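Excluded from the complex is one protein chain; the other protein chains are retained at their positions.
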Amino acid sequence: MFLTMKENVVIIGGGIAGMEAARQLLLLGYNPIVVEQKEQLGGHVGKWHRLFPDMSSAQDLVRRMEEDISEANIFLETKVNSINRLREGYQVMLSNGVNIACRAILIASGFKLFDATRKEEYGYGVYDHVITNADLEAWFNGNADPRIPHAPESVGFVHCVGSRDLKAGNSQCSKVCCMTAVKQAIEIKERFPSARVWCFYMDLRLFGKKYEDFYIGAQQDYAVQFVRGRISEVSEALGGQIQVKAEDTLTGKPLRVRLDLLVLMSGMSCNPEMTRLARMARLDIDSDGFLKSLDNIRSINESNRPGIFFAGACTGTKTVPETLAEARAAALDIHRYLQKGL
Amino acid sequence: MIDRISSGFHPFVLPFLAGMIFVLGYCLYGIIKILVQLPAEDRKRFFISLVTPKTFLKNIRDIFCDCLLHVKLWKRNRLLGYMHSSIAFGWFMLIVLGHIEVILFLPHRIHLFYYPIFFNFFVAETDSTIQGSLLFFLMDFFLLIILSGIALAMIKRVRSRLFGMRRTARPSLLNQIGLYALWAIFPLRLLAESFTAHISGGSFLTEPANWVFRQFLGNNLNMLPTWWAYSISLGVFMFVLPFSRYMHIPAEMMLIPLRNAGIKIRNARKGFARVEVWSCPNCGVCIDACPMSVDKANIKDCTVYLTRQIRRGNERRIEEISDKCLLCGKCEAVCQVGVEGPALRIMTRAERKYALPQDYSSIPVESLTEAAKGSKVLYYGGCMSQLVPSIGRSMESIFRKAGVDYKWMDRDGGICCGRPMFLSGRIKEAEEIVRKNESVILGSGAGTLVVSCPICYKMFKEKYTLPGIRIVHYINYIEELIDAGRLQVTRSDLCYVYHDPCELGRGAGMYEEPRRLIGRIAGIAEAPKNRSESICCGGSLGSLTLSFAKREKMTRNALDNLYAAKADALVTACPLCQTTFSRYADRPVRDIAEIVDMQTVGTITKTDSI
Amino acid sequence: MIYEGKQKIWKDYQKEIPDDHWYYVRSCIRQNFFPASERKFTDITKDILGKDVYETPYHTTCGGIAYHCDAIPQETAMTIVARQFALMTETGYENYVPSCVTSFGNYIEILETWREFPELEARIREQLWKACRREFNKPKYIAHTSDLIYHWRNVIAEKAAHRLIDKETGEPLRMAEHIGCHYAKMFPSKSIGGAEYPYVLAGMIESWGGQVVDYPERRHCCGYGFRQYHMKANRGYCVSNTHKKFESMEPYGIQAILTNCPGCCYFMDRWQYVIAEQTGKTYGKDGFGIPVFTYEELAGLVLGYDPWDLGLQLHQVAVEPFLDRIGVEYDPKAKYLGLNKEDLLKPELPTNLKCF
Partner (left out) sequence: MTDFGFKLSKSSAIELDKVDTSLYERLCQAEPGARICMNCGSCGATCTAGPYSGMSLRKVILGLQRGQDVRSMLSGCMLCGKCSMVCPRGINTRHLILTLCRIYD
């Protein structure tokens, strides 16, 4: 089917990890084949609005990445049906009937946004004005959302929704939500300057470059207030307002506030599709439910199977720049692996 | 000499006359107002000082040296000194000589007080005498001196750096009018006198000029416009004077006796403060001196602008300027007149009303006193020292080495000395804190109080009443220990540059002792700006509104001055300076106690106290 | 409120409830508070629904109330529970239905504990044997009596004499539901509808024609609080919780409250009197309180039982306005007559809360 003499590399997942790896593999002279379940490339980032810390457009990023891999083979709305070990390499069968023999596979299947309805106490899907971070980004992108009032006077952000939550089955920190909450709080204030905005957090994990500047800016320039205490109960009050309860752990008192909009910072959880792949390719799953790297320090990109590599959030929660860096590293790992084999 | 005009009057003197009457009236009003505003005891003290021979003589000497000869300015910059004293002293001499002329030649006109000013217009020379030509010579000579001063003043407008000033105060409109009037007076006088020199006589300036003028302006009528112009410029100057910087001329003569009488500022607007404000000549020396002025945005917050705003009654700006200042005291140190910038500001702050009163009743004086008992020597580290543990540790080590039986009264937290509260203008509250500490110290039974923080030291020295207790700065105390042979010092090869903390140097006058002590243990280098001109580290508690970010520039500027000494390390004697400098310094910043401790061994093991 | 969202959650919290053959155990305190409720449960299930519900006079407390009051350790409660199960085993039943929510919670907690720690179960078996020479099987199914009423709610609706509809306006009655804490909060998966949006009572109200009204403090404790209430000094704290609930309910115009827990029904009813005495405030219409019913009482009313037969005269809050609203006929003069028509005497009336 492929007349090219270039060597195939199957990339499972057309998010930013898969796209970046494809770009690098193209440059290295391979024939990357990107397999994406959805109808378009870009994954979660493609649905985002602006990316911290530069507040650059996520859509632009994805568009540019798409242009960079225009020469690659891309199968949209396609799943991997099976992965079989050959004497040398693997045979990957796709749901569209295509059959690919390759010596290297990159898994870049990413994460699944935590399903906020699982935190029943927050009333996502039950109350009229409870949305998630992803919903808010979609709204920033111009999609209408009846749950967002025309002129909210008070907005709350709940950090760690489905993150650091053993009972929700996600013990890990999703890394990006604290910063996303700060970013979105600022963006909300930009759109509704008179709104009072509160962020309810357990710890503020603002580790990345310029994140702390955003935090100070949110406090100083946007008067966003940070309340340490996780919201434990949400109810709907008259008029559809949201009443939330938390413990204000800094004053040691119970705290109650009525809000016009509550935004849940849904975290990253492992992608069930990834679990299916792992079974297919006999890959190890780590204790946190994500794919298990050979080690978590030096060989994050490598799996327990020869020729199968990882990039991005399939091995754990990652930021966008971390994912991109990992994708490039994975491309290089694949290159080295294939060279050695020649 | 004879009267040329029999009435002894000409209308052209009217502008001068009106101006003169106005100024004298205004000054009289000012004197009365100030005397009324002074608290009764200050007023009494002032009158007594006027008739006390010692202060009387001092007043005369100070007025002569400061107002006329500008001795302090000479010390600062000769060109600047010459410029000021040439104009002031020259003008003074012209007035004095004018009077001598009238007394000598036309004694019946002495009651017309414009006569000495316009003498040359009203007289005709009948014969020349030696005393006459000598006087005429002197008149021309001092006029020349003044003109040279005016010329320098003009040059200074454009090239202030020649006079050792980088920045000068931007003159207000009235100041400008006064300035140009002042500049015009003496050239016009030269012109006027030159036009009449062939009638009234003249000397080496006026006579040749007269000869020149008469070559093409022979008519005697030409002389009148110049005399009018001369009188008008004098009149304008005098009308502007009370509302311009030139008010400092009469005000300083009031300021000197008041200061010599020992009067202090008690109110930011009234009485003595008013005299100081009037006395500010707007020279702008304080601008360069001010550590805040490294940031251009702060120039308008120097003392010269404070006095200007107080005169204008611009309350918003007065408050801003007062709150921003670091209170380092350098403007006061460099001020030729002695305007007390910090005191004016503290008193402005003191006017403020606070809705929430402070309440120190919860301070457990009894238990603190109990804890302070038991030694003859009490050591007070101060709040800041707790954040610079090396100071306290070094002091303890020194005490131990010297075998001093001491007690560190605020080791585990104590009471603030009250100085920060005082600087914020909350004087009553500061006094309340002072009383608490006094009670602890007096109750401790100690005889000596060793203080290591200069902020506290100044407060203890000035505001505490501790009968029977010697308050001593640790620098003095350590020197005493060394002199008494209880500490043996060794010398280090290191060379230190010493930074004079504001509160210790300008605040408490300790310049030599720290240098002497450092000199005993290490090499010492001097920064270009040192002693009374040392630059505040920028960390001062004096400023209420300067934010952390805005102080950085000041600290770096102060550091650059210290780096210029090319020393191995910086040494200071203030925990606040040390912390502030350490934040940005490229070399170690030490406290004197630290370096002394490193270089000493104890010689006495017996516990004793001195 | 997005109803479909709740429905989605309810789907996740359903449990298998056998249709017949239940071993019934009563609550310790209900018989004192609202004695007719338990009796009516057996009447309704046996007489009207024709089910086999068996009870034995030998059963005791489950120990749950003492356990939650910190009076006995859990192991003691476990041994009591083991005996209860032994009685069931001896009668040949496998489906266990307690009438008390705390009992229900207690049984579930103990069974779950035994599942996690089988050695504990073995020890309890040994202790039971030593104490009374009995052995037991664990019940195959455990349901709360409200689960059963929920299970048969539609059958009851079919047989209904009255519906929860305002006779005058034809509007559904605005009703709040209150779930006992021990019903779902400890083990949401053992409940109908889960802990956040429980459906067990809401389902009855909906089925019988009423409208369920949600209010912000719906999840809050009724104001009993076991160990808190039993210390008199802490009762102010207990009643404050009830006060908070009623304050939150106030703007919603709630006409009746349905509960499934003995304590909740009692305290939400009685505390209204205390609140009215202390603050002068009442939460129903025209100075009345909001009537609080047990599910048996409500089912009884729907099925057309005489209100005084259902023991509604034992409620502090007057139920007459509610009865009038749904069109239940009653004899006001018979309110305080005993079973033998003997006059039980009218109680003293409160100062602020309007009663008959």
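Observations on the structure shown:
Letters A, B and C name the chains as they come in the text, with residue numbers starting at 1 for each one.
Assume contacts are C-beta pairs under 8 Å (C-beta built on N, C-alpha and C of every residue); 3 or more make two chains touch, one makes a residue touch a chain.
Predicted model, so just to flag it, every value in this text is computed and none were measured.
Listed by label, the shown chains that the missing chain touches in the whole complex are A, B, C. From the set A:248, A:273 or A:288, the residue in touch with the chain omitted from the display is A:248, counting the whole complex.
From the set B:414, B:454 or B:514, the residue in touch with the chain omitted from the display is B:414, counting the whole complex.
The omitted chain makes contact with just one of the residues B:541, B:569 or B:598: B:541. As for the chain not pictured, it touches subunit C at residues 232-237, 239-240, 243-244, 274-275, 277-279, 351. Contacts to the hidden chain, counted on subunit A, fall at residues 154, 196, 198, 204, 215-216, 219-220, 223, 225-228, 245, 248, 250-251, 253-259.
For subunit B, the residues in touch with the chain missing from this view are 323, 352-360, 362-364, 383-384, 386-387, 413-416, 418, 420-421, 424, 426, 433, 539, 541, 544-549, 576, 579.
Criterion: only the chains that are shown with their structure count from here on.
If you sketch which chains touch which, the pattern fits none of the simple shapes: not an open path, not a single ring, not a star, and not all-to-all. Per-chain Cα centroids separate subunit A from subunit B by 66 Å.
Taking the mean of the C-alpha atoms as each chain's centre, subunit B and subunit C sit 87 Å apart.
Taken in their complex, subunit C has these residues touching subunit A: 1-2, 5-6, 8-9, 194-197, 214-219, 251-252.
Of all residues in subunit A, those touching subunit C in their complex are 117, 120-121, 123-128, 233, 235-238, 240, 243.
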